[in-house]
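Of the protein chains in this complex, one is absent; all others appear in place.
For reference, chains read A and B in written order, and residue numbers begin at 1 within each chain.
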Amino acid sequence: MSRLAVARTVAAVLAFAASVAFILVAPHWDKVGDIKGAQMGTYFIAIVGLNIVTGYTGQISLAQGAFMAVGGYTTAFLVTHGVRDLWTIPVAALVAGVFGFLLGIPALRLSGLYLALVTFGLAVAMPDLLAWDKLSSLTSGGQSIQLFGSKHLLGQGFNDVTVFGHTTSFNRAVYYLTWTLALVLFALAWLLLRGAPGRAFRAVRDSEVAAASSGVNIAAYKTVAFAIGAAYAGVAGSLLVIAVAFADPQSFPAKLSLTILVGAVIAGLGSMWGVLLGAAFVQFLPVASVHISKAQGVPDAIYGAALILIVLLLPTGIAGALKRAAAPLTTRLYTRS
Amino acid sequence: MTEFLQQVVAGLASGSIYALLALGIVIIYRSTGVVNFAQGEMATFTTFIAWTLVDHGVGYWGAFGLTILIAFVGGIALERIAVRPVEGKPVINGVILTIGLFILLGGLSNWIWKAEVRSFPPSRPFPTSAWDLGGVAVSKQDAGILAVTLVLMALLWGLFRYTKLGLALRASALNPVASRLVGIRVGWMLGLGWGLAAAIGAVAGLFTAAANPPLDPNMMRPVLIYAFAAAVVGGLESPVGAVVGGLVIGVVLNLISTYDTHLHLDLDRVRLPVALALILIVLLARPTGLFGKQVVRRV
Partner (left out) sequence: MAPLLELEDVHARYGPVEALHGVSLSVGEGEVVAVLGGNGAGKTTTLRAVSGLVTTSGQVRFGGENITRAAPERVARAGIAHVPEGRGIFGELSVHENLRLGAYLQRGGFAQSYERVCGYFPWLERRRAQQAGTLSGGEQQMLAIARALMSQPRLLMLDEPSLGLAPIVVREIFGILGDLNEKEGLAVLVVEQNAKLALRSSSRAYVLEVGRVALEGPSTELAEDESVRNSYLGY
């Protein structure tokens, strides 16, 4: 292996180890806590999924929140019908994945901004769709689906949970569940993306014409990318519903899709290096803004201004900034090997 | 039948507002290649400015005109300062920038004006009474909104088609480099595009406030979605498409509300998903919108 490849692998392992250490420590830190930490974990998973669709395959999707809703409601429906919550997670992923694939088909015909606007429309329409009377057998209409107290839910939603002989609070258990899944899914994505599928995705993103000429089945990769991205969102939505023990149309507003997209862009599209920081940004900046001023509207103004500044100053996100910062080092490694 | 006609007219009026906002979106897209997610919030912000002017004693129509001017200048400033850096960059940068702007303006509106209940003086801009045209009750407000919109469209059409400035604006959007080579100050033209869009948005905001009192900071949220729908369905590059799209969506949505009880589909609650379905159907048939240019790529 070249020196550069060795350096990159070492850096990746170190970053991973540091992240795991952080995750183990975080809940004990007052400012983070189990609940916010778990929510950050769900954002993390959704961002990884979106990165596959938008960052690596180049299809701008503003519907990630809508797919989270699909996953979340799948879990809610199944739990109320007697399925153990943990088993609903893969089902939620599957259902969301199928919906993602279905969206991916018309998406083939739409380019860039048209796709962005259609997916945005989906995100905006989803709460209304979930509240629609005609679907109430599945979604219970405008009423929220209560899972609190259900025996199929970890700790019935509030009690202590015993896992492998250790007893922890419900929130802590959810936190560890979320982050374990997050790390596993991250590793899976990383493996997928550094192999041939990843190269194919990037080929589709960079030049469809060149990719097609090289024998890449554009339609297949684009729809599968959507499916995978949606499946990840499904897991995230499922975990969200489990964590709060209810599902409600207002849990998945358009703003959620925007949040995930912002997280992915801040992290740096097309690269996995910045995802943790991206998730942290969208989780904690609104919280921090409230600390600066509780006056109505100011936290939003700060958040919006921060977004604008980041786009102007760090257009390639955190991952891009990291690459630029590491450039002097990597060029030395590259040229000397 | 009279009910139908009444609803069509009402639909045209609400559609006019969608059309105005959609037109702003198209102008910005054509000139700077950015889809402005903040178009609605810009309109809300300027409408609040108008209210403040009226509150301080400026007459309604004076405030109307002044607000349009302020919006115009604000739009130019916005383009020169914040949007210029993302032009020519990947599409996603513009998306995040305007989303940031959307959130920023929403927050600012909330902070400056808080959530008090406020209204414009009654019968402004148009009286709320109605004419009786052969049994059909036509609201003067609806007619006024429609009329002003059509006049604005005509003026813009004239500007773009027949004036030197309009030609320069179109050229700058089509081929910035060639435009510079003939001496056009393309930078200012792009700013002008945003200025025009902001001014048009201001009008849309003022009309929305008139049609749905009291003044509400969230008033443009649904309008924005329908405006996007209109712009997309008409074709992001087509001003005519945006206007036609807006009017059609306004009428269709209104008719759905009216006749929904007969259909038993409870569609009124799902107006947004219906709009989305409409967009999808049109785009599947014509991926660049009804009036959009067909892009043919030969491999």
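Everything that follows uses one rule, which is that a contact is a pair of C-beta atoms (placed from the backbone, for glycine too) under 8 Å apart; a residue touches a chain by one contact, two chains touch by 3 or more.
Here the structure is a predicted model, which means the values were calculated and not measured.
Every shown chain that the unseen chain touches in the whole complex is listed here: B. Between the chain not shown and the residues B:Met1, B:Leu181 or B:Ala285, the one that touches is B:Leu181. Although one chain is not drawn, the whole complex shows that of B:Leu97, B:Ala168 or B:Leu192 it is B:Ala168 that touches it. On the side of chain B, the interface with the absent chain consists of residues 164, 167-168, 170-171, 174-175, 177-186, using the contact rule stated above.
Everything that follows uses one rule, which is that only the chains that are shown with their structure count from here on.
Separation between the centroids of chain A and chain B, computed from CA atoms only, is 32 Å. For chain A in complex with chain B, the residues that touch the partner chain are 54, 60, 106, 109-114, 116-118, 120-122, 124-125, 128-129, 131-134, 209, 212-213, 258, 261-262, 265, 269, 295-308, 310-312, 315.
Here chain B touches chain A in the complex through residues 29, 35, 82, 85-86, 89, 91-93, 95-97, 99-112, 114-115, 225, 228-229, 231-232, 236, 265-266, 269-273, 275-276, 279-280, 283-284, 287-289, 295, 297, 299, going by the rule given at the top.
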